[in-house]
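Presented below is the structure to which this report refers.
Omission of a single protein chain aside, the complex is shown with its protein chains in their original locations.
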Amino acid sequence: MIKVPMEMKTKKYWRETAEAYLYLLPAFVILGMFSFYPVIKSIYMSFFDWSLLRETQYYIGFENYQRILNDSVFRTAIMNTLRYVIGYVPISISLGLIVAVLLNSKIRFRGPLRVAYFLPWVTSSVAISMVWRWIYNQHYGLLNMMLAGLANVVNTVVEFVTFGHFTEVWQFTNPNWLMEPQWTIINIVIIAVWQSMGYNMIIFLAGLQNIPHELYEAAQVDGASPWQSFWKITLPLISPTTFFISIISIIGAFKLFTEIYVLYTGRPGPVNSGMTIVYYVYRNAFERYRMGYASAAAYILFAIIFIFTLVQMRVSRSRVHYGS
Amino acid sequence: MLAEQQMWRYRVRKTVTRALLYGVLLAGAAIMMLPFIWMITSSIKAPHEMTLKTIQWLPKVPQWQNYKIAWEAAPFDIYFKNSFLIAFTVMSIEVIFSSLAAYAFAKLRFFGKNVLFLLFLGTMMIPGEVMLIPNYITMVNFGWVDTYWALIVPWTISVFSIFLLRQFFLSIPHELFEAAILDGCGKLKYLVTVMLPLSKPALVTVMLFKFIGSWNSFLWVLIMTNTPAMRTIPVGLTYFVSDVGSYYNYLMAASTFAMAPILILFLLLQKQFIQGIARTGLKG
Partner (left out) sequence: MRSKRLVLLTLVFCLLLSGTALAQTHITFWHAMSGELGNAIDYLTAEFNAQNPDIVVESIYQGRYGDLNTKLVASLSAKTTPTIAQVYENWTDSFFRHGVIAPLANYMDLTEAEFNDYIEVFRGMNTWDGELYTIPYNKSNWVMFYNADLIPNPPKTLDEFLQVSKEITEKTGGATRGFGMRPTLELFHAFLYINGGDFLDEDLNVTFNSPEGVKALETMIGMLDDGSALLIDGYENEAFGDSMIAMYIGSSAGMPHVENSVGDKFQFSTAPIPAGVRPGAPFMGTNIALFDSATEEEKYAAGKFVKFLTNTENTVYFAIKTGYLPVTYSGLNSAEYKQFLADNPHKAAVANLDAFGYGYWQPTIAAWEEARGVIGQAVERVFLGEPIDIVLDEAQMLVEEAIEDMLSQRY
């Protein structure tokens, strides 16, 4: 990528390079001290049996990496993380876009509605986790109450329509959402989507302001339906923002940790069903003081995200339209 | 006759779509607001009213003194002052630094651009958990522990903001840039007079998120400071939570006054997202 065609290496090119680096100087200095340096340091640590409590550390080559890749808990963590990424990212982005488009059109209560959708992002996480714990509660929760009611209606309707041939088609079993491991990632996906909707909405709203209004007016004159305008104008022109959100969302989703830590009060869900890669890193670093081991796990995560991001950039190259 | 029928059909369809749209949006908004409302009402409940079994939305007697008790439980006056100072400073400096960097990435041609951008992006892919201790040691070496420097300087740049602004700068027509440069407009002047005003929604977004991020930052503040005089609101919120139970009503009262400034900021800023003003008069 650094390959530069000969003809471009002109004086002007190097002057522009100098100017660009000047603009980037603050970023270099700050990121250099507080991101690049700790990153390099922890890469170094990942080759050591590095205890936070010990003076001397032992070089062990790739042993940390080997041990991690052989650890069944880490494999669980990868699977859980992937399930979350796959479940969360597409839903979160599309809902964010839909809400943004709706709340960008001229409808009533636009302001208050925007505030409402943004609230989950700023409401205290304790209040959020408490209300969701109530929603998910087996005996008194909103979710089971609603599902039971729905099952009742469905069963009655089916029974009526089939003249009693089919009764109890939907056997409602009152699931215990928070204690049965198969629900853990789904619970977290629902909460995370709910919470990130307003966040994505704001970014999309900002992006939507960049689309010239005349385009929509012209389309309307040509008899295009709102549906068509959405596909032909909004979607292509918002693509730089969509690209941004999808990269950021995937990176964020791979780093899932806090949501689980808060909802399950400091445990990785029932039977490790909420064990994620970052949870694994956290546990090894701060509960077991194994910094080298934790760093190695972090770099395996880095490699996974990096590959995802590269693929994403390659795939979207032809689909992102920047202006003209 | 036929036309009238069509008109009528169109009207019905439009009304039904509208009704559906509002129905979905309002139902969505209600779900979105549930925890918020619960937080507010719980903040004035008596302790034994905090039950979620048969959810009790309103207290029998509003306990307004919860706010006073919560406020006095921790040195919140100091915490508020610090939170404001830090969030405001970080937000202001960061928007400048990030605009400069984003401008370089979006509009200038320079050596190593793509690799550098990936490198920047790469820093977001490392969990902060492994960088915390090396960063703490750096702060100890700088003598910055327990000072505002530790709480402000590292946060004055964010790859998130650079990336977001870069995307916006990229979608401003490049011909405009080339024409202006040919006319002898300096690059920095172009950024300040053309790019930034055109990217107002993006700048507002970046500032809003930065402010909120700084306002809610907890672990960093706790690790980098040792005394109450240097700490911020989220540290104060932990006063009500313990391993064996929590004082939810006080916690909710404190959470309410803790989030009030962010909400006000949002209300002030959300007016910036109004269709059309940004780009009128510019051809796409």
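All chains are identified by letter, namely A and B, in their written order; residue positions are counted from 1 within each chain.
Just so we're on the same page, contacts are C-beta pairs under 8 Å (C-beta built on N, C-alpha and C of every residue); 3 or more make two chains touch, one makes a residue touch a chain.
Computed from a predicted structure; not experimentally measured.
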Of B:108, B:145, B:185 or B:267, the residue in touch with the unshown chain
B:145
Of B:73, B:118 or B:267, which sits in contact with the chain we cannot see?
B:73
Residues from chain B at the interface with the omitted partner, ascending
46-48, 50-53, 73-74, 132-133, 136-137, 140, 145, 219, 222-223, 226-228, 235, 238-247
Had the left-out chain been drawn, it would touch chain A at residues 49, 51-54, 58, 133, 136-139, 176, 178-181, 266-267, 270-272, 285-291, 293
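The rule we apply is simple: only the chains that are shown with their structure count from here on.
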Euclidean distance of C-alpha centroids - chain A vs chain B, Å:
16
Looking at the complex, which residues from chain B come into contact with chain A?
21-22, 25-26, 28-29, 31-36, 38-39, 42, 52-55, 97-98, 100-101, 103-104, 108-116, 119-127, 129-131, 133-135, 138, 153-154, 156-157, 159-160, 162-164, 167-168, 170-175, 187, 200-202, 204-205, 208-209, 212, 237, 241, 246, 248, 251-252, 255, 258-259, 262-263, 266-267, 270-271, 273-280, 282-284
For the chain A and chain B complex, residues of the former touching the latter
1-2, 4, 8, 13-14, 16-17, 19-21, 23-24, 26-27, 30-31, 33-39, 41-42, 52, 99, 102-104, 106-108, 111-124, 126-128, 130-134, 137, 140, 194, 197-198, 202-203, 205-215, 237, 240-241, 243-244, 247-248, 251, 254-255, 257, 277-278, 281-282, 285-286, 291, 294-295, 298-299, 301-302, 305-306, 309, 322-324
